[in-house]
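Every protein chain except one is present and positioned as in the full complex.
Here is chain A:
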Amino acid sequence: FYLTPPQVNSILKANEYSFKVPEFDGKNVSSVLGFDSNQLPANAPIEDRRSAATCLQTRGMLLGVFDGHAGCACAQAVSERLFYYIAVSLLPHETLLEIENAVESGRALLPILQWHKHPNDYFSKEASKLYFNSLRTYWQELIDLNSGETTDVKEALINAFKRLDNDISLEAQVGDPNSFLNYLVLRVAFSGATACVAHVDGVDLHIANTGDSRAMLGVQEEDGSWSAVNLSYDHNAQNEHEVERVKMEHPKSEEKSLVKQDRLLGLLMPFRAFGDVKFKWSIELQKRVVESGPDQLNDNEYTKFIPPNYHTPPYLTAEPEVIHHKLRPQDKFLVLATDGLWETMHRQDVARIVGEYLTGVHHQQPIAVGGYKVTLGQMHGLLTERRARISSVFEDQNAATHLIRHAVGNNEFGTVDHERLSKMLSLPEELARMYRDDITIIVVQFNSHVI
């Protein structure tokens, strides 16, 4: 049983989304031309989330991918809330005052973000009031703190990440009279999410990363070839600095138990994350919240379970590592993707596939027979396969979709093998997670005319 090419396409394209920055007077003055995004689930439901929005009160565009674990609640909450925290952190004092006054007097609020969402990307209506109140508390504090200095993007990103994680934690501790919301905030806090967020404003590109998703810059060399530049560091056991950091934050006695089997406390793959209060709260706090929490929480073995060798919490932080990059003319695109992509593809291949896709040039080495013995049949097979490869490029209107096609369908020769693609996509739900992870990709294309 195989899926037909149209069936494969409809699966691959179900979640694709594209946004083009609108032009004025026939010109796009933004440094971003637009972006393509897509996700392919392996978990049911998918635990990855993505967000994209334009800042309306400051300049710049925000894009992010969020990889949830232990459920999707935390990733969902972060995908809804983080960009508001970042936008607010970036706002000048006067704008904050204006917004606060508007809320105070019940006037219409200045819009802060313009979202670019796929219809499947939802916001939870029930929690919006709660989330809004937390956000308002944050900006009120910012107003009170008025430092008078212009906001540094790096600092704003770090503050926003930390503040949101803090709010998630607090909301879970305080609880909510509404039982649905009460359970929701607890699920958000007890699950976790990594975040990799890009802020693009003119030639200034900031990447704030928490966890093991990754940002990669696609660079076109002078000879037309493509190379990849990492703009984030994975926060996991493979990152020596990260292991070092964790060890520094805890007594020497815990050194051996901190990282086991490449996992934090032998349990968690990413070394930084939102939520995951099990790695942040004291044992007492955890026990109190779980006990006073709803029955569903009490029945959950995972939430009740205390990590082994849990002596000096917190073990986990949501503080991002921020990298600033000044865009150059040769920087053509940015790929943000969850680890589901990076597990299957090398960044160099990602750079080449996306680069060739975006430029529409499919550098195929010309074939030459030369002195080799080739039959007509062999040549025919080779040519039809090459043509299929080109047509697979043309059948994708979305760079992220194209990348997923390769990530899932590539054979050992680096070409999409339809049979393999079809097999991978027709795996039953319970098996899918064993062969692949959720994949979420955003490809941002830069505007060389402006940079």
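Remarks
As a working rule, a residue touches a chain if its C-beta (ideal position, glycine included) is under 8 Å from a C-beta of that chain, and two chains touch if they have at least 3 such contacts; residues count from 1.
Following the convention adopted for this analysis, contacts and distances are computed from a predicted model.
Matching "WD40 repeat-like protein", "serine C-palmitoyltransferase", "Centromere protein X" or "Pyruvate dehydrogenase phosphatase regulatory subunit, mitochondrial" against the UniProt entry of the left-out chain gives the name "Pyruvate dehydrogenase phosphatase regulatory subunit, mitochondrial". Although one chain is not drawn, the whole complex shows that of A:M248, A:V369 or A:M434 it is A:V369 that touches it. In the full complex, chain A touches the omitted chain through residues 364-387, 411-413, 415.
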